[in-house]
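Note that one protein chain of the assembly has been removed; the remaining protein chains are unaltered in position.
Let's look at chain A:
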Amino acid sequence: MASETRDTVRGAQGGSSFSLSDPTVRAVFYQVLVVGIVVAVGWYLIHNTLDNLSRRSIATGFGFLEREASFGIGESLIDYSPRDTYGRAFLVGVLNTLKVSIIGIVLATVLGTVVGVARLSSNWLIAKIASTYVEIVRNIPPLLQLFFWYAIVSDSMPPVRQALNPIPGVFLSQRGLFVPVPVADPVWGEMAFALALAVIVAIFVHRWARTRQARTGLPFPTGLTTLGLVVGFPLIAYIAGGAPTALDVPQLQGFNFRGGAVISPEFFAILTGLTVYTAAFIAEVVRSGIVAVNWGQTEAARALGLNSGRTLRLVVLPQALRVIVPPLTSQYLNLTKNSSLALAIGYPDLVSIANTTLNQTGQAIEGVAMIMGTYLTISLGISIFMNWYNKRIALVER
């Protein structure tokens, strides 16, 4: 139909092939125009930048990533020394950001869910405590909260020489929490392998149990079996590996504790700050999700004879999750991006290290571009995962 109309119009104009009154031509014209403007503005900005930089003979390009960084970093998941390159230093920062983001997301989800459910509790005291928490925490800027948590460690903890020693081998002081860790042994790798194996077996058991229940109606204790597998396999590997018990216990030597593992005050402050702050928002998200499920659904489930646990797991939660997941994704993204506040309290995150780098090299534009690119990648990663999950739990409409 449409193409016929177009042909007629074209015919009436005596074969003139370009007219803005033709919807197809118009659409193409405006799209080309918009793309052209975007490209032109982008080109102008890049050109202008390079022009400005070269006039002031400021170095450009990413060659600096290969150069020696020669600055120290307080904590790192991978081996790092000032001899390494700026590129590796940046990687350390990215990993530190990921570390605090991932642990923060998990903890904030747990805390947020508990508080969100607590706000709906019929117990007056619990509900009010949860409400107070949410209202206070989400109305104070996160930066101030970070300073607060950091000050708690540096001002209220004892100096390192008078460290608290609540459990043998565990030391708590202004320098952080030092805990003993098992001495390196091949058995830890074998246990990790056993755990992975257990998870794979558990997935198969789960699938088999589901088909069997669908076929015969007989339930299978999948939860208990999974627990048995996940605990049992690594345990067998541990015992088979000779059950090593040697511990690397932290000891006060010179200025600091040596050995063991440490949770630094900076990491503690950024993790606690972000968790507590984001959990307040997640609590509201969870509450809204649960409230969104009609009470009739619960009544209907009870009427079918489902106990309260199953009602929650099989009826309420699947429906609540559809409401919860999209705003939850935003909160995860917020937490990740807020981790850039770490700079203020000295946690060596990506922004902190990139800032040091661009200061030593003077290449602010490259540095900022790398920061933006990394956050964009991390955020898109979270988005893609959460969108996939959202699709998976979406109500299948028949």
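By our rule, a contact is a pair of C-beta atoms (placed from the backbone, for glycine too) under 8 Å apart; a residue touches a chain by one contact, two chains touch by 3 or more; residues count from 1.
Quick note on the criterion: contacts and distances are computed from a predicted model.
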Chain excluded from display, named as in UniProt, from "Act minimal PKS chain-length factor (CLF/KS beta)", "Spore germination protein KB", "General L-amino acid transport system substrate-binding protein" or "Probable chemoreceptor glutamine deamidase CheD": "General L-amino acid transport system substrate-binding protein"
Contact residue for the chain not shown (choose from A:Ala27, A:Leu45 or A:Leu77): A:Leu45
Touching the absent chain when the full complex is considered, from A:Thr85, A:Ser131 or A:Gln174: A:Gln174
Hidden partner chain, touching residue among A:Val25, A:Leu53, A:Leu95 or A:Val291: A:Leu53
Omitted-chain contact residue, chosen from A:Ser154, A:Gln213, A:Asn294 or A:Thr377: A:Ser154
Interface with the unshown chain - residue positions in chain A: 45, 48-49, 51-53, 55-59, 70-74, 82-83, 151, 153-155, 159-160, 174-175, 253-256, 258, 265-266, 343-346, 348, 352, 355-356, 359-365, 368
